[in-house]
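A short worksheet on the structure shown next.
Yeah, one chain of the complex is gone here, protein chain that is, but the others are all in their spots.
And then chain A:
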Amino acid sequence: MIIGTTVTLAFRAIMRHKLRSFLTTLGIIIGVAAVVTMVTLGNGATASVKESISSLGANILQLRPGQGFGRGGGGPRPPDFDPDDVTAIAQQITGVRAVAAQAQSSGTAIYEGNNWSTTVNGTTASYFEAQQWALQSGRLFMPEEEEAGKSVCIIGSTLKNNLFKQEDPLGKQFRIKGVSCQVIGILATRGQGGFGNDQDDVVVMPIKFVQRRFTGNRDVSMIMIAVDDAYETSAVQSSLEGMMRERRNIKPGDPDNFNVFDTKQISDTLTGTTTMLTQIVTAVAGISLLVGGIGIMNIMLVSVTERTREIGIRLAIGAVASEVLLQFLVEAIVLSCLGGLMGLFLALIATAIAAPLMGVPFLFDVRINVIAFAFSAAIGVVFGYFPAKRAAALNPIDALRHE
């Protein structure tokens, strides 16, 4: 008998028992939907982690005092850096594209009755070069402005929108921490940083101004080093560490009192973690798909018993065993494929709704859709075979007698 006829028979049998067919495939529907949704959302999460980390800038080393994140545990507070460290790094370390000293503070910006509390970042023009962060309008600090520590500032788009609303801030004066400063540039929007922080909520001023008026010393709290693409970040990092130990007089064997934060390394770690989480959740979803397959086998077995008489009739009017086998097998495959398709559709809806809620991009992945569908079809074959074999092995006379 031709396959087409078998498929017709299978569809007829499925349509005759719509509710039972739907319940049979429910396991597959949920399994496929779960797997595809998890993988799609996982991909989106990985992509968004990658993107926010790469927004820090590629090949960037951040030099901070203390060990690890924060300033370390107890004991004396490790000293900040001084401006000579910055000069030394720029002059003595090979493979450095740009070095920017940073001194940070925070305060409330005030402009014509609008208040906005924000981060104050004291640095130099090389800060923008290091991160390849462009201006949306205006200009960078002039060397003489940096040298003199003039009260000029470049603001991020979040600050601009909240403080100046619709106005063009260029050339305007606003007050922050009791001093007045003039807006000379507006930064291009960057979005979230690697830790969910808003990178655009910032006012950048010459470091000398920040040190003189806000921090009250010449300390540099962080140094950003952009590595030249032609050099290995790790090599630059180790020569940087060697030099800093020397400059900070750390005895051999003593731990560092500073740390170097490699954005690429962090990026790899974080994406590795999200990928692993995605895999775990997908594996769990995969198990539910397998359980769905067992559900199909279960119902098919019940269906074979329930339809023993039907099988008897088919055999008695001249169906050969292989035709009955094929019919039940095709029925299982059609069921699981329909379930697979419905699962894909459900996953599409679920991810389209969940992705924006979770704040991750919706990346439709053709591959996982194809794999999940193929898997559901395979489940139909594997779990449909046993019941089909059973149906085909029935003796027509016994089957006809079955009540």
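The rule is simple: contacts are C-beta pairs under 8 Å (C-beta built on N, C-alpha and C of every residue); 3 or more make two chains touch, one makes a residue touch a chain; residues count from 1.
Definition applied: contacts and distances are computed from a predicted model.
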The chain that is not shown, which UniProt protein name from "Ferredoxin", "Putative ABC transport system ATP-binding protein", "Imelysin-like domain-containing protein" or "NrfD/PsrC family molybdoenzyme membrane anchor subunit" does it carry?
-> "Putative ABC transport system ATP-binding protein"
Among A:Ile313, A:Leu346 or A:Val381, which one is in touch with the chain left out?
-> A:Ile313
Over the whole complex, note the residues of chain A touching the chain we left out.
-> 1-2, 5, 8-9, 12, 16-17, 309-310, 312-323, 396-397, 400
